[in-house]
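These notes are about the structure you will find just below.
With one protein chain removed, the remaining protein chains of the complex are shown where they sit.
Right, chain A next:
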């Protein structure tokens, strides 16, 4: 690393990183992270694009009135807000339960304890 300040960091032993990377626990941590974030990203991107395409190419459907002046488009738009808040909350719960404890353990095994 060409950085400009010296700092506390674990011994720069490149083999140590490779060891940790191939350890069963790290493989599990990576699996847990990726099995959550990749499908979730695909999900919200598809849902967002579906919404955009509907607004673009199915304006009549989006203009269908549901309640007074409130139409399908507005409701679907507000649901984008709801889904964003929901995914945020789900991720935080998942990270606190499934990712953080494992990351903490691995961090300690690299010889570092940091909250």
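Note that contacts are C-beta pairs under 8 Å (C-beta built on N, C-alpha and C of every residue); 3 or more make two chains touch, one makes a residue touch a chain; residues count from 1.
Keep this in mind: contacts and distances are computed from a predicted model.
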**Complete:** Answering from "Cation acetate symporter", "Formate hydrogenlyase", "1,2-phenylacetyl-CoA epoxidase subunit B" or "Sugar ABC transporter substrate-binding protein": the UniProt protein name of the missing subunit is "Cation acetate symporter"
**Message:** Touching the absent chain: which residues on chain A qualify?
**Reply:** 1-5, 7-10, 14-15, 17-18, 20-21, 26, 29-30, 33, 36-37, 40-41, 44-45, 48-49, 51-57, 59, 62-63, 67-71, 73-74, 77, 80-81, 84-85, 87-88, 91-92, 95, 100, 103, 106-107, 110, 112, 114-115
